[in-house]
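A single protein chain has been omitted; all remaining protein chains appear in their positions.
Chains: A, B and C, in written order; residue numbering restarts at 1 for each.
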């Protein structure tokens, strides 16, 4: 099976390479770029020396058409133009950018401040939150892979909203991410000396993942919400931990909350329901495709604290994308992804 | 003026030394300990070589009675027994532990799981949130210096609650702290290889700072609340950033929220109201006694996002303690504390 | 094939689990411990939840005798007593501790300050520096897996000494390691707040890896040396970079030095000769079994700068141990180890 990666020089692209390299059904991986054609990949990324010493290739529709799978891991605003000619002409498409996630074009324009993808293609695309949309993903020609924050948030709160155990009208989500989520382009904010030993808040009430989360809550839990969602930058490279707060519905117990999570995910290899809070942390999923979820009822206030933890580059990007490829190929979801988290 | 520090080997103690060393009204600093009597201080803490080469002294009431000021920076459960004999016999007492903060003994017992201090002494003690309690602090024989989290939270939310701009019934506080808040005793959690690159949540809905915050909201803003408050550990040494969420009262504008903070703190040198969120972050206050506060109304949800940022060891401990000493001596609050944050 | 790990709760043990989990020839992994018998492994190490939910087992010779391979990853002074009864009774033994590395008992006693292993067993043991001792490893009943520092140093300097390109009489080795090399036991030195943002030197001229390096230089390059070797602690979790300095023999060129490395390792998948110094760094090998080596002649001083870089827990411990198991099984050396470094 022939797989291509467009946007291979970004961190999402590098993680796709890391996992596809060991995927038993993937023959060869070819790397495409918009601007560094001909560069030997390992001369740019020394960790791939002797592993990927091949040159980056130019993005051309004719070349790409011959692939079985194409992963696009590009900044927003790129695949809205790049992918339409490739839909339904051959390769299955899995887009890791935000361009096909929002079904409503005006919402996309408002939050992304960019021109939306053609509505006809957006309509065809399937939201790739694997555990919640497996059937639709199977036959999709274009998968819109979820954002990193939405993955951590949705996997932890969706079951509780769907079962009407929490009241999503007051849902407050406080999310924290490692710096790799900001991508590989240097900036003052991500300059080591200024990022190190600095915890900060950013994009207050303006993050483009807000409408994505609200849309998925409507789609999978049939609930209209206007969430409060804020994002923070943690001085570490990988990991997202999202803490959500919500009043519970009258009479709901801590056991009901936990049972709901356990029931929902009992057959899903990558979502682990954690009971002991002392074993929750981003390093427990580092480098892996796991999402750890946790819920606890505060009986003093009748509010639930709900936690979702992922590696933003794996379950929040490349790992879930490959999980979706496995679903499309009707392979076990964990094929090529069954690695133990690094922990340290 | 003669100043003693009990619990000098903890991080709070070390910060007291760092600032008192340059305080123009402090003659000599003497260091006391319960267990390492006779140890040359700089042999234990190399950064003090040639600065504090004197031995640690034994804690004895007779010796301590001759001091002008005594700072106690000990784990909870120590000063409840240690301080009563010293009250009103000479030295002014400033306690950095939690033993005298909660006015209600049963609340202390419930959250600290320890025997409370004598009620008569607790009654005499004054809560040392400098900006909100200056008059009472002036004449106090025993100051209960606030906790690190409560300082960051209260300075940011109190003005808005007091002015009835936000509705504290739904107050959700999501706090994040550097690891120095866990003290200097090694443990598995704070072992470098397991703490590094790990963001985690701890003491879910059980942190002993919850009743302290609720008590202060009642005391200074005359509001009964049952807050949701959770704490997270950030892989960095210093700093607390607390993000609070609350619905605003009908009709309240973003300008009103900001004006309220600006008015409240216009004559307070250590609280800075930040307008530009991109300059909020723990490194902006690192090593200093500043507390940066920020508020923004989300018009989509009619909820306010409120942020308080401090160096947990300075404004959250040693710095505020010295600020309180200055208040008691009727000196400028910033004497000995007027240092620029390190930033990097 | 049945594999047991003794000392599974240490970082070396955790890495053995991480790699053996995906090794196609390994059926099941069983975990042994001296002190926590019965503990469910994942209750202690949350990252293994749903992966290793089995209990730790007691160390008993009869049980262990039935295994095909036993890896021991224990502090020094343990396997000197534990392994002798297991030699030649069934399982192949791969010892990751320092107990069987030094052929001379008095040298062991001097540097380790512990009683040595029985001389008869030490004599049988084979030093497991895979690239340099493959033939002997193949048939060894007990492999003494090399130390982390020696691996990084030896792979980079041995070819140049063996070919008489550098003069080892003046060999100065300055090595730097991430904190995971200090193991998982909390201490003041490795307490996060004191280790973070702190670069330090330790065990000046006293590291027990000194005689191991000198013995290997004698063994593989037939040179007697008395090296200068110092070790530093870097505020990061994984990685060793060792910088070695040596005068070159008269007339030796930079090209000769590089060609020597390239020739030596041309058929060895895990040693990569790097030409571009800007791609040298511990993150280029992080999480993988690669050792990156680099050499450059300073023509101004006629001295060579020689660099070796590894992940101390992989090529410096668990990875090389599994590489040695592969050698013994006459499998490709990279089986189960062919993972791409994490980089970020």
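Assume contacts are C-beta pairs under 8 Å (C-beta built on N, C-alpha and C of every residue); 3 or more make two chains touch, one makes a residue touch a chain.
Here the structure is a predicted model, which is why all the values come from computation and not from measurement.
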Using the touch definition from the top, which of A:50, A:193 or A:253 touches the missing chain? A:193
Touching the left-out chain: which of B:51, B:115 or B:218? B:51
Looking beyond the chains shown, say which of C:48, C:70, C:241 or C:257 touches the absent one. C:241
Just checking the interface: what residues of chain A touch the absent partner chain? 11, 178-180, 182, 184-188, 190-197, 235-237
Could you pull out which residues of chain B are in touch with the chain that's been left out? 11, 14, 17-18, 21-22, 43, 45-51, 180, 197, 237-238, 269, 272, 274, 276, 278-281, 283-288, 292, 313, 338-344
Can you list where chain C touches the absent chain? 170, 172, 174, 176, 178, 189, 193-194, 196-202, 204-205, 226-228, 230, 232, 234-239, 241, 243, 245, 277-278, 280-283, 286, 296, 298, 300-301, 303, 305, 307, 343-344
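Heads up, the rule we're going with is that only the chains that are shown with their structure count from here on.
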Chain of greatest Cα-centre distance to chain C: B
Answer with same or different: of all residue numbers used at the interface between chain A and chain B, are over half used by both copies? same
Could you work out the angle of the rotation that brings the CA atoms of chain B onto the matching CA atoms of chain C, rounded to the nearest 5 degrees? 180
Nearest whole angstrom, what separates the Cα centre of chain A from the Cα centre of chain C? 36
Averaging over Cα atoms per chain, report the distance between chain B and chain C in Å. 46
Can you list the chain C residues in contact with two or more other chains? 11, 180, 197, 237
